[in-house]
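Of the protein chains in this complex, one is absent; all others appear in place.
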Amino acid sequence: MASFLFATLSIICIGAVMGMILFKNQAYSALCLILAFICTGGLFGLLNAPFIAVVQIIIYAGAIMVLFIFVIMMIDVRKGLSPEKKRWFLYPSIGMGVIFIGELIFIINRALGPSQTLASDALGSPKVLGRMLFTKYLYPFEITSILIIAALVGAIVLVKKKDTP
Amino acid sequence: MNNIWTLLPIVFVLTGSLLVLLLEVFIQRETKDYLGFVSLMFLVLSGAACVTFWNKGYSYFNGDLFLDKLALFLSLLFIIGTALIILISMKYLSLQNTNYGEYYSLLLFALIGTLIMVSSTDLIIIFLGLEVLSMSSYALAGLKRNDEKSGEAALKYFLLGSFASAFLIYGIAFLYGTSKSTEIFSIIDHFQAVSSQSILVIAGFGLLIIGFGFKIAVVPFHMWTPDVYQGSPTPITAFFSVLPKAAGFAVLLRLFGPYFGQITQSQNIFMVLWFLSVLTMVAGNLLALRQKNIKRLLAYSSIAHAGYLMIAVLAKSHYSLVFYLTVYLFMNIGAFSAVIALSKKDKEYLQLKDYAGIGFRYPWIGATLSIFLLSLAGFPPTGGFLAKFYVFSEAVSQDLVPLVVIGVLASLISVFYYLRVIVYMYMREPSTPFEIDTNNAPLVLVLFICLYGVIQLGIYPGNVLLFIKQAVASLPF
Amino acid sequence: MIPTAYFLVLSAVLFVMGTVGFLVKKDLITQFMCVEVMLNAANLAFIAFAHSASSLNGQIIVFFIITVAAAEAAVGLAIILLVYKQRKTVKSEDISLMKG
Amino acid sequence: MNIPILSIITFLPAAGSLLFIFINRKQKNLIRYTALFIGIINFILSLFLFFQFSGQTGDPQFVEKAEWMGYGIQYHIGIDGISLLLVLLTTFLMPIVILSSWNSIQEKVKEYHIFMLLLVTGILGVFVSLNLFLFYVFWEAMLIPMYFLIGIWGGKRKIYATLKFVIFTMFGSLLMLVAIFALYSIFYKTAGSYSFNLFDYYQLVLNPNIQIWLFLAFGLAFAIKVPMFPFHTWLPDAHVEAPTAGSVILAGVLLKMGTYGFLRFALPLFPDAAKKFIPYLAALSLIGIIYGALMALIQKDVKSLVAYSSVSHMGLIMLAVFALNLESLEGAVYQMLNHGLSTGALFLCVGILYERAHTRLIKDYGGVSRQMPVFAAFFLICMLSSVGLPGLNGFVGEVLCLFGIFQSSKLLAILGVSTIILGAAYLLWMYQRVMQGPLENKKIMTFKDLNKREIGFLVPIIILMFFMGIFPRPFLRKMDASVHKLLNQIHRSETYFVDKETAIIIPESASGIESDSQIKEKGIESENNE
Partner (left out) sequence: MSDIFWLIPLIPALSTLILAVFGDRLPKKYISFQACGAVFVSFLISLYSFIGLLNISPEQYPVVKNLFTWIHSGNFQANLSFQFDPLTAVMTLVVTAVGFLIHVYSIGYMAEDRSYSRFFTLMNLFTFSMLILVMASNIVLMFVGWEGVGFCSYMLIGFWFEKHSAANAGKKAFIVNRIGDAGFLIGIMFIIVSIGSTEFANINHAVAGGSLSPGLVTLIALLLFVGATGKSAQIPLYVWLPDAMEGPTPVSALIHAATMVTAGVYMVARLNVFYTMSEAAGFIVALIGAITAVYAATMALTQNDIKRVLAYSTISQIGYMFIGCGVGAFAAGIFHLYTHAFFKSLLFLAAGSVMHALSGELDMRKMGGLKKYMPYTYPTFLIGAIAIAGVPFLSGFFSKDAILTAAFANGQYVIWALGLSGAVLTAFYMFRLIFLTFHGKERIQPEAKKHLHESPSVMTVPLSILAFFSVVAGYAGLPVVLGKNVNWFQNFLSPLMHPGHEAHLNLTTEWLLIGVSIVVALGGIWIAYLFYLRNPQIPHRIAARFPFLYKLLVHKYYVDEAYDTVFVKPAIKGSEFVYQKFDLNVIDGAVNKTAAGSGWLGKTLSYLQTGLIKDYALVFLLGTIILLGLLIF
C-alpha cells in the first residue's frame, strides 16, 4: 500500500513539476505547482508527518500559491512574455541537470544504500511538534517572527503606492 | 550561563527597528534623519550591551544563542558598521529620493540577521538568521524605487539568493541526515564516529560552502555581486560589501574551525576551498581590471577580498581572518562613503571618468578615498597591509606557499585598478567639472572614523588585535 | 517499507528539476516557482531523514523552511511586481541593464 | 644616547609634511621655504650622525628598539657604515631636489612637497630599518609618494610610466614578502619565538634548498629595484616621465635601495644560495653594463639616455657586490654614493635644460654651451663624474669596484672595464650633441644662463664630487668595519666553491676577514649591547 502510494505520489509530483516547467502559461504552471505541493504533502503523510503535511498543503498550496496567482493575474502575461531567444541554452542546462542528479544519487547511494529502510514510529503530531516548537525550538521560532516582520516591511515598502516619500 | 540578558543586543536593535517603523507612521516629516538618529541610539545601546558582556559568556535558549567573545566582537563590529552605514545614508536618502522611513528599519533587521548568524552554532538558526538578513537585503537593494537598476538589482539578488538558499538548506538536510542534528559540534562528532556516511557530510559541507559562498561572493558563485552592488543604493552597497560577507565568514569560521581542527579526511574540502580561493582572487581581480563604474569595480574588489579571506580560513588562522574583516569594514565603508560624497541631488557620480581631477577639486575626499584604495590594495602603513600581512604570514607558516604566491600576485593585479582610480583623481584633467553637495557632516564624520580606523589598525592595532585574539581563543578548538 | 533512499532520490530529482527549471524558464515567476520546488525537495529530504532517525527535529525544521518560503514569496513577489512596474516585463532575458 | 636622533631624522620630513595642512596652498613660496628648511635641518642632523658615527665597529649604531605589535614586530632601527652613507646621501639630496623644483613646479605645490617629504621618510626608513617588517613597510610605503610624484607632475606618458613603476616594483617586493613570511615561520619553528629581527635571521642556518627559493624571491625584488638587466624596462619610462626632482631621487637614492637590499638582506641571509647564483647574477650584471651602455648610446631622449646609463652603472655596482670582497664591496657602496650624486646631478642639468626648452630630445638642442657657459661647465663636471674621470668621485668608486671584481674574476673585470670606454662614448656624444656644435635652434638663443638658485643647488654637488674624488678616506673609513662584518656574515658557512666555467672564484679566505670565533664574540657583544 505504502509503496503504491509512494510510487503514485512521486510520479504525479514529478509529472506536475515537469508540467510546471513545460507550460508556457504561468497560471498553468502555478496550478501544476499546487498539484506538486499537494503530492509532497501526501508523501509527508507517508513519512509519519501528518502535521507538516497539513501545514504544507495549507500554507504552500493554499497561501503561497494564491499569492503567486494574484501576482500572475496582476501581470499582463502576453505583454510579459516575448518570443524565445537562446534556445541552445536548454541543452547545457539539461545536461548539467543530468550530471547533477547523477552526483546526488551517487551520494545518496553511497551514504545509505537501498537496504536501509524506514523503521520509525515517531509521529509528528501537532501536540508534540507544538511542544518542541515552544521549548527546544523557541529561539528559531522567535526568529521566524522577526523574519516575517522583515519580509512584510520589505514587501510593503517595495510595492506601496506612495511613490515619492 | 543561561541569562535572559543575553538577548539584550538583539532586543535593542529589534526595538529600534520597530520603533522606527512606528515613528515613521506617526510622525510625518520631510527628512527622516531623526529616524537615523533613533536607530543610532539603539545601536549604541546594543553596542554597549556587547561591550559589557565581554568576558561574561552569556547564553540563552539552551545555548542556542551563545554570546562568546567572538560573537560579541563580531556583533560589535557589525553594529559599528551599521552605524556607519546609517550615518552615510542620511543625506544620501534625501538627495537620491529614497527617503523611506522603512529604510532604517530594514537596515536594522538586516543587522539582526547578522547578529543571529554569528551568535549561534546551530545551522538552522544560522540559516534563519541568514534569511532575516536576506529578506531585508532584497528589499533594501530595491529601495530606489524609481531607478530601474535598483529594481533589477533587487530581483537578481532575490532570485539568485533564494536559489542559493535552496542549496544551503539542502546541504543542511544532508548534514541533518547523518547526525540527526543541526548543531555544528554534534555534526562533527558524529562524522568522526560514523565514517560510512561521511560522503553525506562532505556533500553537505560542499552544499554549505556553495550556499555561504554565494553570500560571501566566492567565484563561481559571485556572479550576482557586481550587478547587485551597482544597482543598489550606494550605502546599501557598502552594507552588502561588508556585513553579509563578514557574517558568512564568521559562519565558515565556526564551521570549518572544528572541522579542520579535528578531522584529517578533510583533504577534499580543503582542496576545494583552495581552488575556490584561487579562483576568487584571480578572477575577481582580473574582472575588476576593465571596470569603468566605481561601484562595479569595488564589487569585484570585494570578490577578490573574499579570496584573501579564504586564505585565512585555509590557514586556520582565525585571528587574521577576524582582523582582516575588521580592517575591511573600515576601508570598504570608507571607500563607499567617499563615493557617496560625490553626489548631488538626484545624481551620483559613479563612472571612473567622473573622477577625473577631483583629487584637487575636493582634496579631502580625494585624499581619503586614495588612502582607502591604497589600503584595499594593501599598501603599508594602512590597515589593509597589516590585514594581508597577517593572513599571508599565517598561511605561509601553514605551508600554503603556492596559495600565498598566487595571492600576492593577484593582489598585484589589484594594485593596478585601485591605482587607476587614483590616476583618474589626480592625474587626469577633469572633463566636465561638477559641483557636489559638500554639506554633509555625518558623512565627513564617517570618512574620518574610517580613516582613523584604517590608519590606526595599520600602524598600531595593539588592543584591537588583542581583543581579536581573545575572541578567537574563545572558540573551542 | 519503503527505503529512505527512495525518498531521498525523489527529493534529489525534484531538487534538480527545480534547478533545471530555474535555468530554462524564461519568466521570473516560474523561475521563482522552481525555487519553491527546490525548497520543497529539501523539505522532503528533511522529513525522510527525520523519519529514518525517528526524530522529530526534521519536521520542525521543515516548519521553519515553510515559513521562510512564505516570507520569500512575499518579498519575492513584491520585487517581481516592482520590476514589472518599472519595466513592464517579467521576462528574465529582458533584465540585463547591468553587465560586464 | 637619549635623543632618538635616528628616528628624528627619519620622521622629520613626514612630520614636516603635516605642517603643510596648515599652510594655505596659495602661499607657494612659504611652502617651498618650509620644505627647504626641513630638508636642511635634516641634512644638518644627519651630518651630526656622520660625525658621531664610529667607524671602529661594524655593529649598528644609534640603535633604537621598542616593542610594536608583538610577535616579533618591533620598531628597531639603527645604522651601520653602509646605511649611514646612504642616509647621508638621501638627506643631502633632499634640499637640492626641493630647490631644483622651485620654478618647474608651479601647480599643486603643496601636494608636491608633501609627497616629496613623505618619500624621503620612506627612503630613510628603508635604510635604517633593522626589522624586516619595518623594512618592508617602508619599502612599500615609499612607492606611494613616488607614484604620485611621477603621476601628477610627470610628462606625457606619466600614467603609463607610474603604473609600470609601481606594479613592476611591487611584483618583486610582494614575492619578497612571501619570503619574509617564510623566514619568519622558519625562525619560529627553529627558535620557538617570533622575530622579524634581521640579526636573529642572520643566526639562522637554512637548508640550501630553501635558501634558493628565498634568495630568488629577495633577489628578484632587489634586482628589479636596481634594476638589473632583464628587469630594467620600468626605469627609462619612469625616468623620462618623472619630473626632474623625481628623476633625481629615483636615480639618486631609490635605485640604491636595490643594491642595499642585496648587501643587507639577500646575500648575508642566504649565503649558500647566493654563492650558487652569483655566476648567473654576475653574468646578468655584466650584460647590464654593456647592454645599458649600448642602449644609452642610441637614445634620442636625454633623460632616457641618462636612465640607460644608470642601468649600466648599476650593473657595475652589482658586479662589484657579487665579487664579494672587501675592495669590491667598499667600491660598490662608494659607487652607490657616486652614482647618486653624478646621475642625480645629470638629471638636474637635464631638468635645467628642460625648464628652458621644454623638450628632452637631443636633436632639439645643440650649441647650448655658447649661450650658457656656466651651465656648460657644471654639466661637464657632472658628466665627467659619471664618466669616472680621476679627481672626481666617480673614479674612486669605479676603480675600487673594478679592482674588487678583478680580484674575484679577471675575465669579468676585463669585460667590465668596457664601461669606462662606453660610458665615455655615450655621455660625450650626448654632450657634444646637446652642448656643442653650432647654435642652430633659435629657441636656444633665448636661453639664460644659470640663476643663483640653480647655481646654489649645483655647487654643493660639484663640491662634494671633488671632495669625494680627492678625499674618499673619511667615507671609506666609516664603512670599513661594517663591510668587514658583512663579509664575515656572507662567508660564514665556509663552503666555498669554484666555478671554473664562469671563472668566478670565491676567494678561500678573503683578506681581512675575521675568524669565526671573532665573529661569534662580536655577535655576543652586540647581543649584550642591545
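The letters A, B, C and D name the chains in turn, as written, and every chain counts its residues from 1.
Operating definition for what follows: contacts are C-beta pairs under 8 Å (C-beta built on N, C-alpha and C of every residue); 3 or more make two chains touch, one makes a residue touch a chain.
None of these values were measured; they are calculated from a predicted model.
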item: Among shown chains, those touching the left-out chain; value: A, B, C, D
item: Identified contact with the non-displayed chain, of C:9, C:23 or C:56; value: C:23
item: Contact with the hidden chain (one of B:49, B:164, B:278 or B:341); value: B:164
item: For chain D, residues in touch with the removed chain; value: 164, 167-168, 230, 232-234, 291, 294-295, 297-299, 325-327, 330-331, 367, 369-370, 373, 377, 384, 389-391, 395-396, 399-400, 402-403, 406-407, 413-414, 417-418, 420-421, 424-425, 428-429, 432, 435-439, 470-473, 476, 480, 511-512
item: Residues from chain B at the interface with the omitted partner, ascending; value: 155-156, 159-160, 163-164, 167, 199, 202-203, 205-207, 209-210, 214, 219-221, 223-224, 226-227, 268-269, 271-272, 275-276, 283, 286-290, 413, 416
item: Chain A, residues in touch with the chain not shown (by the definition above); value: 89, 92-93, 96-97, 99-100, 103, 106-107, 110
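Just so we're on the same page, only the chains that are shown with their structure count from here on.
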item: Rounded Å distance, chain C centre to chain D centre (Cα mean); value: 64
item: Rounded Å distance between chain B and chain C, as computed from the means of their C-alpha atoms; value: 26
item: Distance from the mean Cα position of chain C to that of chain A, given in whole angstrom; value: 6
item: Multi-partner residues of chain B (each touching 2 or more other chains); value: 124, 128, 131, 135, 138-139, 142, 145, 154, 174, 177
item: For chain D, residues that touch 2 or more chains besides their own; value: none
item: For the chain C and chain B complex, residues of the former touching the latter; value: 8, 11, 15, 18-19, 22, 28, 31-32, 35, 38-39, 41-42, 45-46, 48-50, 52-53, 55, 57-58, 61, 64-65, 68, 71-72, 75-76, 78-80, 82-83, 86-87, 92, 95-100
item: Partner chain B, residues of chain A touching it in the complex; value: 104, 107-108, 110-112, 136, 138-140, 143-144, 146-147, 149-151, 153-158, 163-165
item: Chain D - residues contacting chain B, complex; value: 68-70, 108, 111, 133, 136-138, 140-141, 143-144, 147-148, 151-152, 158-159, 162-163, 166-167, 170-171, 174-175, 177-178, 181-182, 184-185, 188
